[in-house]
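In this view, the complex is presented without one of its protein chains, the others remaining in place.
By written order: A, B and C. Residues from 1 in each chain.
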Amino acid sequence: MNVMKPIKHVLADNDVDKLIKNMKSAGFGAKKLAQAVDILEEAIKDEETKLFIGVSGALIPAGMRLLLKDLTDWGDVFVVTGATLVHDLIEAVGEKHYQGNELADDVELNKKGINRIYDVFLPNKGYEELEKWLHTIFDKIKEKYGDKKLSIKDFIYEIGKQVKDEESFLKAIVDKNIPIFCPGIEDSAIGFHYWSWMMKDSKNRLNIDTFEDIKDMMDLAWTSDRSSIFILGGGFPKDFIIQAMQFSPKDHSSGVQINMDREETGGLSGAKLKEGISWGKLGHNAKHVSITADITIVLPFIVTSLKKRLK
Amino acid sequence: MNVMKPIKHVLADNDVDKLIKNMKSAGFGAKKLAQAVDILEEAIKDEETKLFIGVSGALIPAGMRLLLKDLTDWGDVFVVTGATLVHDLIEAVGEKHYQGNELADDVELNKKGINRIYDVFLPNKGYEELEKWLHTIFDKIKEKYGDKKLSIKDFIYEIGKQVKDEESFLKAIVDKNIPIFCPGIEDSAIGFHYWSWMMKDSKNRLNIDTFEDIKDMMDLAWTSDRSSIFILGGGFPKDFIIQAMQFSPKDHSSGVQINMDREETGGLSGAKLKEGISWGKLGHNAKHVSITADITIVLPFIVTSLKKRLK
Amino acid sequence: MNVMKPIKHVLADNDVDKLIKNMKSAGFGAKKLAQAVDILEEAIKDEETKLFIGVSGALIPAGMRLLLKDLTDWGDVFVVTGATLVHDLIEAVGEKHYQGNELADDVELNKKGINRIYDVFLPNKGYEELEKWLHTIFDKIKEKYGDKKLSIKDFIYEIGKQVKDEESFLKAIVDKNIPIFCPGIEDSAIGFHYWSWMMKDSKNRLNIDTFEDIKDMMDLAWTSDRSSIFILGGGFPKDFIIQAMQFSPKDHSSGVQINMDREETGGLSGAKLKEGISWGKLGHNAKHVSITADITIVLPFIVTSLKKRLK
Partner (left out) sequence: MNVMKPIKHVLADNDVDKLIKNMKSAGFGAKKLAQAVDILEEAIKDEETKLFIGVSGALIPAGMRLLLKDLTDWGDVFVVTGATLVHDLIEAVGEKHYQGNELADDVELNKKGINRIYDVFLPNKGYEELEKWLHTIFDKIKEKYGDKKLSIKDFIYEIGKQVKDEESFLKAIVDKNIPIFCPGIEDSAIGFHYWSWMMKDSKNRLNIDTFEDIKDMMDLAWTSDRSSIFILGGGFPKDFIIQAMQFSPKDHSSGVQINMDREETGGLSGAKLKEGISWGKLGHNAKHVSITADITIVLPFIVTSLKKRLK
């Protein structure tokens, strides 16, 4: 008991980084948020530590695109959902997400050609423009590769290289030559627009291998003396990042997770990072924190604080 | 569709208030957080608007005491749980809450006399010192009032007047002469320490009327031309604040709620503020936002932003 | 590892009790549900065990009234919210709750005088009839007690004795002479209808003592050689039931909790029962299970299974 640290009550401070530091001596989510920034700062500052970042959920529709782009300054590996790529590309081709309302009448929205993502609206035109653009890209890839095999990562890179939009998350990753994985990319508008491209001509077929990327991911895992994970959401980006360590002799040295899923229902997304220790996904002494929060609420503060500390 | 506003992606900014303003053009929780600050700012700036603040949950153990004290600069009425008073008084008598660990062994903690509130520890000594202090206060109240009736508010004020600690939330309320209500105060250590005081002497009885405060609360509701609510948590502080309007011809003009309870299970805490419109608790045109978040994560940012705007 | 029991996959069975027994060899919530029925069965069958039942949330509007009445066959002490009493009494005076829709337009509902509780509708007439009836009861209590002190329990009993409806939860409690507590009763329509009764005549005052019931509750706690708790929801019914043990040398021997609140935000409702061990609220060896569920989904199955086992 003599080692217990008393709670120090948080003082308001208009400096984001100082305020988060003030929260470190509090409890509950406040403390966890401050711990998360410390863990990430340490991982990023250590040149030997590889930072694996997983992204799922509709973060770009909700306005997090530039913050994700900021993460490309620090992440060594990205694993994302197909939807994340789609949302980024929709904006890259000049379309927009709009502020909407979660209580809107979905029948009326459908009549107007507006798709709802909670309180964000995405007009059909976003998908139409994306489809046209992707078909031209698929044509180019066909021309370049013919029947030669591509991994999903190769395929994403070929798409990313064609993006001109300087605010694009994918363009930033490709420009910096960071490995990006997207298991399950077929389950996204990229997959469905690929299908419509296939339907146009029987020659429209690429040879994209389902399992090829695992080698690269396993190489990244095996060669990481120290690694850290930053899980935004859950789903297969989380799984792919931590399961790679289950099947390697290494484990992640630290980690931060942010989502609002529950652990009691036993799903992977809701599992606290601590559970990963039993699996050998995280090390016995890994520093880890699982924050229960809406990512869009905490990511702006976390990225801001990191930028302050790392510049 | 021509009126739809495109999402503007959030730019990191180390100025809390600017960052929150940046979040206003986003979606999901980010947007709601920014809307909340605007609603509160408007309510506080308007001298005609009475701001009712409800506080539940273990906010003081988690380090929110000074932020709650900040709220006393703006709130016109407070409704709190007995536990909130207890946590404030434990610190006022010189005891502390400590940073702990949610994974601690509860049997071991019990053997050491340490009570766990998620990841915050509170040694038994906190209750022991509080009990001694409260017994002296109860003696004083007995001396002053004898068998005369007190309302719960009177009783809280008598306690609050004896607090010396300048960081105390309750002292700030009492010093500023702000109405404070605590329905269900008996369900708290104040109630149980009152019981131990009763056990010491058969004369140890105060005459604290259960229903007396409702008159004052209803007067406050009836005389509010404009009112706003700020609900931290839920429970009966929320209920008391909004139900007062159900039974008055008025309704609240705006409101902010922060908690993580679910609406699907039908409990009052999880109900979005919108539901209150059907009851006449909120007005048809009330601006309202219900944020799904851990209060300890968002309150520091909200208070900071408000202080910046209101100074 | 040689003692680990393999998961046995659940077999469908149209006998509720058998199906729940099948679920005992599963994992996650399925197992917890089955454990809960076992814990409750054991507590009820043991004549020496006092069963404390806490009820919060809008269970009666959601159709749980007869199941709560079933619980009066087994519970030795009830702690309920004022709203639970109100919902029971609204039906007792002949009014109804109605099946509604959580997506209804709250402004339109308000214009029609319909109050929404998630997807249940309660017309204003429910409150109007309750108010008329309660005023007649308050008159009777005034006549009987004059200025004499009542505890909240006495007050509830006086109301309950006047209920004629054989389906009433409160009538069942009163008829069986079971202790019932309702800290915070003032924060309910009973409180607000008491206020309107006070407004009618300056003599309309009862002398209801806020703290009187704690003695009875503490007596029940101190005299319980073995006790068990069944927490439906959380809030102050949970707190009152477990905090009584914190301030007694005893502790609860077993417990079941059902709600959907989160532990990460540090509130009492979301805390798992295990946390209570650190406080001395539950014993070191207490069997306990905290189910994460909508009470209206699991209570029908739990009560059914218990009725089967206990008849």
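Here is the rule we go by: a contact is a pair of C-beta atoms (placed from the backbone, for glycine too) under 8 Å apart; a residue touches a chain by one contact, two chains touch by 3 or more.
Please read these numbers as outputs of a predicted model, since none were measured by experiment.
Which is it among A:I117, A:V289 or A:V303 that touches the chain not included here?
A:I117
Which of C:L40, C:I114, C:A221 or C:A244 touches the chain that is not shown?
Among C:L40, C:I114, C:A221 or C:A244, only C:I114 touches the chain that is not shown.
Please output the residues of chain C touching the missing chain, sorted low to high.
Those residues of chain C that touch the unshown chain are 1, 4-17, 19, 22-23, 25-31, 33, 58, 60-67, 70, 96-100, 103, 112, 114, 117-121, 123, 167, 260, 274, 291-294, 296-298, 300-301, 303-305, 307-308.
Across the whole complex, list the residues on chain A that are touched by the chain not included here.
These residues touch the chain not displayed: 56-58, 61-62, 83, 102, 104, 106-107, 109-110, 114-120, 149, 152, 183-189, 191-192, 194-196, 198, 206-211, 213-215, 218, 233, 235-236, 239-240, 243-244, 246-247, 259-269, 271, 274-280, 284, 294-296.
Under the stated touch rule, tell me which residues of chain B contact the chain that is not displayed.
The missing chain touches chain B at positions 27-29, 103, 262, 264-266, 292.
Please note the rule applied: only the chains that are shown with their structure count from here on.
State the chain with the largest centre-to-centre distance from chain B, centres being mean CA positions.
Chain A.
Indicate the whole-number Å distance between the mean C-alpha point of chain B and the mean C-alpha point of chain C.
24
Measuring centre to centre with CA averages, how many angstrom lie between chain A and chain B?
It comes to 36 Å between the two C-alpha centres.
State, to the nearest whole Å, the distance from the C-alpha centre of chain A to the C-alpha centre of chain C.
Taking the average C-alpha coordinate of chain A and of chain C, the gap between them is 43 Å.
Going by the touch rule set out above, which residues of chain A reach two or more other chains?
Chain A, residues with two or more chain partners: 27-29, 103, 292.
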